[in-house]
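Attaching a single structure in structure tokens format; questions to follow.
The complex appears here minus one protein chain, its other protein chains still in place.
Think of it as A and B in the order they're written, each chain with its own count starting at 1.
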Amino acid sequence: MTDQQQLDLRKDEVQAGTTTGLASPSVDVTKERQNSLWSDAWGELRRNPLFWIGAVLGVFFVLMALVPQVFARGADPRACDLANSQDLPSAQHWFGFDQQGCDYLANVVYGARNSLIIGVTAVLVILLLGVVVGAIAGYYGGIADGILARIADIFYALPLILGALVLLRVGPSTGIPIINSRGPGAVAIALALFGWMTAMRLVRSQVIAVKSSDYVAAARAMGASGRRILVRHILPNAVAPVLVYATITIGVIIAAEATLTYLGVGLQRPAISWGLQIAAGQASIRTAPHLVLFPSLILTLTVMAFVMMGDALRDALDPRQRA
Amino acid sequence: MTHLDLSKPTAEATPAGTPLLDVDDLHVEFRTRSGTVHAVNGVSYSLAAGETLAILGESGSGKSVSAQAIMGILESPPAVVTGGGIWFEGRNMLEMSAEDQRQIRGPGISMIFQDALSSLNPVYSVGFQIGEMFRAHQGMSKKDARKRAIEMMDRVRIPAAARRVDDYPHQFSGGMRQRVMIAMAIALDPRILIADEPTTALDVTVQAQVMDLLKDLQSETGMGLILITHDLGVVNEVADNVAVMYAGEIVERGTVDDVFTRPSHPYTDGLMRSVPQVEAKGGRLQPIVGQPPNLAHIPSGCPFHPRCSRRRLGAEAPPGRECSTDVPPLRLVVPGREAACHYSEEVLGVPAQ
Partner (left out) sequence: MGRYVARRLLLTIPVLLGASFLIFSMVYALPGDPIRALGGDRPLSPAVIAELRDRFHLNDPLYVQYWEYLKGLFQGDLGTDFRGRPVLDTIERTLPVTVQLALVAILFEAVIGLVAGVLAGIRRNSYFDNLVLVSTTLIVSIPILVLAFFAQLLFGLRLGWFPIAGTNDGLYSFVLPGLVLASGSLAYVARLTRTSLAENLRADYVRTARAKGLPNRTVIVRHTLRNSLIPVVTFIGADIGTLLGGAIVTETVFNLPGIGREVFNSIRSQEGAVVVGIVTLMVFFFIFFNLVVDVLYAVLDPRIRYD
């Protein structure tokens, strides 16, 4: 790799939150080494309490998204009685009531589904874009790489929230399906569209590094086709950094969704979303602070679950961290 | 144990002078999460002024670790010196304060490392890094230190020293970088220089130049030289005495001429047979079978017994000399020669005492 590529890589690591080692190409990736990387990583993960906290929280919120009824203590988020408006938490209603007199626990619990759907969908789209574009740019190099890298630079230069904000504001008046829907799909696509570049660059760097390794030269000498080399030899090498990045990014996207929704361009009523709850609760923050507190708390814990898992995964997969 | 007594014949073999350094029954462990690694298990040797002692062994034999223990630069944790003594000019370094130890590093004992590229700080010029020795130990000014650095670079025969003093390590060739390391290490005329695989990373021709330089510097200054290596050729050329290490222990010790011509330990014997000899052209090389031991699980008895062709197990063995249960002590086999094997006399071809 050239110095400039090395530098870009370093910056991508910083951007991706995967500093040290991970993105530095582990060129000697025989199958055995990969296997031992993963089994060593699992051994390391198992001993990391932060991983377990993250994993338990993660499973908890995924279940909450799948079967919210179980967590809502029998309350229906849309069965409201104005008589209860803004009632404080009680033994019967742990999170109290919102402005409309709806059970707040049920509302906060039902908010998990949209957050997770958007987080996971956006990251899947990011991975798809990142792997495909990154692999093409890294493997073919030359003009293709030059153009794709410049396009990534263009998107890089726009802050994630800002880009998504503009697109979502414009979205409903365009004829583009999904984007004009004001639904979770629109939010996920908007965030993915302005967030795919780091994944692309991680994959690209790995591909460039591994492509020039002796080990790929050997595979090529034995007559393996370009596509086979890419799929069987090069891409598996990029899995570790991309996986770490993806895990953390789910958390980042969930936070971004809440922010966009809070700013009024994300999900719209009557959708149930933490961002909407925080925005609505803001007005009565002095009289009924629980309306901001509970969605904020649950939102933070959800983000934390993914950040912690990603962190632990990075530490486990980074051989340089080990003694 | 009587290590000190046993070491005397070796020291006497070189009439160069009194011991500068006495290492006595040194033990070093690495305590990691996955278990304790016994890296050095009771190593003793001494070094006199002007003497060159080679410590020969495979990677993982504990040769570098023992040297770093002498320097007091082992990373702790995980490394722990669990026993023994390191006497430098009659003072036990293990019982000194950290500050006293530090003051010995540089003017007393100095060390050069295998990979000069990674061992030199990439962000400082070589002149700065050599000059640091004078600044840290003699309180010299930055300007004077730079001047002395140029002198040192001249002394290790770096061409155009005055012009290159402000260059960075990556701008030098491998051989020149190693010279920079040497210039730094001998800057304060140390009594002892420890060279840890100083030529392993270099081309053969450059290797010879660096070794010649070290020998010349030694004869100028009379410093003791501990040469850590796995290269039998280098040992043969420059060392007076040799200590062969295996699994964290010294298994054989004597003068280079003696040990190389007539090994008395099966491991040394195996090493000698595994190198090509000009005079034995056409013959087959005999590699030592098996793998070096895992220092977390050193074999019982003689650590070499699983790979040894002369081992005697069970009923074959005379009492007290069963290779898998009885640990062979390092003992005098013939005058001037020690080995840690129950059957050294057999290897050597002399009658048992």
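Here are a few things to note about the model shown:
Everything that follows uses one rule, which is that contacts are C-beta pairs under 8 Å (C-beta built on N, C-alpha and C of every residue); 3 or more make two chains touch, one makes a residue touch a chain.
Computed from a predicted model, the values in this text were never measured in an experiment.
Although it is left out of the displayed model, the omitted chain contacts the following shown chains in the full complex: A, B. The chain that is not drawn here is touched, among residues B:V123, B:V204 or B:A315, by B:V123.
Check B:L56, B:V81, B:M111 or B:V259 against the missing chain and you find that the one touching it is B:M111. Only one of A:L88, A:I117 or A:V166 touches the absent chain when the whole complex is considered: A:V166.
The missing chain, though absent from the display, is touched by one residue of A:I143, A:A157 or A:M222; that residue is A:A157.
One chain of the complex is left out; on chain B, the residues touching it are 68, 71, 73, 75, 98, 102-107, 110-111, 113, 115, 118-123, 132-133, 136-137, 168, 170, 181, 184-185. Residues of chain A that touch the chain left out of view are 3-4, 7, 10-11, 14, 17, 19-20, 50, 150-151, 153-159, 161-163, 165-167, 169-170, 172-174, 251, 255, 258-259, 262-265, 278, 282, 285-286, 289, 292, 296, 299-300, 303-304, 307-308, 311, 320.
We adopt the following convention: only the chains that are shown with their structure count from here on.
Look at where the CA atoms of chain A average out and do the same for chain B: the two points lie 53 Å apart.
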